[in-house]
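Just dropping this structure here.
All protein chains but one are shown at their positions in the complex.
== chain A ==
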Amino acid sequence: MAKVKCECGHVNPHGTILCESCGRALTEEAQKEKLHDMRYEGSARRSQTYNKTIIDKIWNFFSSVKVGIWLIVLTLIASSIGTIFPQKLFIPNNVSPETYYEETYGTAGKIYYTLGFHDLYNSIWFIGLIAAIGVSLVICSLDRVIPLYRALKNQRVARHGSFMKKQRLFALKEEKLQPEEIEKVKEKLKSKRYHIREEDGSLLAEKGRFSRWGPYVNHIGLIIFLIGAMLRSSEGMYTDEMLWIREGETLEIPGTQGEFYLKNEKFTIENYDKEKDPEVFKEALERTGGVVKNYQTDAVLYRDENRDLPGAKPKLVKVKEEKIRVNEPLKFDKFALYQDSYSKDEMKAMEFALANKETQKEAGRVKVDLFNPKDTYDLGNGYKVEIVGYYPDYDGIGSDGEPKTKSPLPNNPAFLFKMFSPEHPKGEISFTAIRQTLEPVGETDYKMEFRGIETRNISALTVRKDLTLWILGIGGAIFMIGVIQGAYWNHRRLWIRQIDGEVYVAAHTNKNWHGLKREINSVLEGTAIPVPEDQQG
C-alpha cells in the first residue's frame, strides 16, 4: 500500500485528494480544479485501487452512494407497484391467492402474483432489497466517516496557499498585519464561540464540527431501526392475530400459549343521537343517516391456572374486566387487544311452536339453541318434539336425498323434526327451514310454526404483541438526533495566513454560506484583514 507523502511532510493514506494536514492538492485533477470539492475534505474515502479480492469488490460495490441511491429508488418503485392491486391480506380470505389474482386481474394479476408483489413485504427479493440498503448504509458510512474524522483531526492551522485559493470564500491582500489586529479578530471570533488555533502567525477558527457527524448518527439510527424490523420475524417478538369471539363465549387468546382466556360479555355499537348529542353533528347525521359513535366489547380477561394440554378444561382465574373500544385496547402482559371488526346479529336460537294445523291450537313452544340443540323437547301431555336432523347452513337437498349443510355455522338453519302428539304417538315428520316447510313422508296434522329468533353479535379483536417497539423507538430517536445535528448546526472554518507579505483569508462551511458570510463580515469589519469573497457564481 503506497502512502502519499505530501510536500509538507504529512503522510496521507493512498487515494487522498487533498493533504489531510496542509490541504495541498495531491492529485492532478484536484490541482486543475477551480474550487476544491470539500464534501469529504478531499480524504481517501474509497480505495478502489484495492480491488483484488472478492471481499474488496463486494465492499466497493456497497460503498458507492450511487448504488445506495439505486437500491432506494428500486425499493420505492417496487413499493408503489405493490399498491396497484390489493395485498394478500386484503383479498377475501376464502379464496386462494394463487387463482384470485389471475381471475380478477387477468395476466397482469398472474405476473403480479408470480413475482410476489401480492405479499410484498414477505417476498424474498423485497427483503433482499431492504437488506442491501442496510448493508449499503453501514459500508457507505464506515467508508466516509473514518477518513473524514482523520482529515478533520489531522488538519493543520497553516494551510497551503493553493488550498486556500481554491476555497469558495477567499481574499488576498498585500498587507503586513499588526499583532493587535489579530488579537481583535480573535476576541470577536471567541465571542462567536469559535475555537481558535494559532501557528506562527497563522490562524484557524473553527466551530460546529460535530454537525459533520449528523448524517452518520442518522444512519446509526436507521440501522437500529432495521435491526428492530428484522427482529419482528423472530419467534416470540411479534404477534398479530385475530380473535373472533361471540357474545357469551370464552376463548383462548391466540398467541398466549394457552395462558390467557377472554370472555365477550357484550358487544355494542352506539350511534350518534340527533337529540342527545351536540347540535354540531345534526347536519352530518341528516345527510348520512347514522354515524357510529362507539364500538365496544365488554370483556373479561382470565388466566388459566392449569395451562394443561390443548382440549383440557381450563381453570380460569379472573384477571380483570374492561371495556375494549377503538383506540382503547385491553392491555395485559405485553399484549394488547384492539377492537377491530364485528359481525352483527348471528342467529343463536330459534323458537318454534308445535301447533295443530286445523285448530291453530299451540301445544307448546320449543326453543332450539343453534349451537347446542337437544335431542328431544318434551312439552308434556303427550306432546314431544324430536330433532332427527339439524342442518345449520342448509343448502338444498343432496343427490343422496339428504339435506345438505354448507358449513357448521347457523347461517340458514333447517331442521328435520319428529312431532309427537296424542293423536300421533309414533310421530309425524316435518322438514322446517326458514320460510319453507316440507312434509317429505306425507301430510301432517301438526306443524312447527316459527315464533322468534335470538341473535348475538360477534366481536373481532386484534391480538398484538410487539417487543421490538422500544428498539424502533430508540432507532427513531437517534435518527432524529442525527437530522437535527446536521441540519441546525453548521461546520464553519476561517483560515488567516500571512505569506510573503500577503494576507490570505479563506472560509468554508458545509451549509448556509450566507450565514457564514455575514458572520465573517461582522468579525473582519474595520480591520486590515480583507473580507473573503465568494468565488462561485
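Here are some notes:
Convention: a residue touches a chain if its C-beta (ideal position, glycine included) is under 8 Å from a C-beta of that chain, and two chains touch if they have at least 3 such contacts; residues count from 1.
Please note the rule applied: contacts and distances are computed from a predicted model.
One chain of the complex is hidden; its UniProt record names it "Cytochrome c-type biogenesis protein ResA", one of "ABC-2 type transport system permease protein", "Oxidoreductase", "Sigma E regulatory protein, MucB/RseB" or "Cytochrome c-type biogenesis protein ResA". Within the complete assembly, A:Leu251 is the residue of A:Val11, A:Leu35, A:Ala108 or A:Leu251 that touches the hidden chain.
Only one of the listed residues, A:Thr405, A:Thr444 or A:Asn510, touches the absent chain: A:Thr405.
Interface note: of A:Ser80, A:Thr107, A:Ser191 or A:Asn372, the residue touching the hidden chain in the full complex is A:Asn372.
For the options A:Thr53, A:Thr107 or A:Gln536, the residue in contact with the chain missing from this view is A:Thr53. Residues of chain A in contact with the chain left out of this view: 1, 47, 50, 53, 55-56, 58-59, 122, 124, 127-128, 131, 134-135, 138-139, 142, 227, 230, 233-235, 251-252, 254, 258, 308-312, 371-375, 387-390, 392-393, 404-408.
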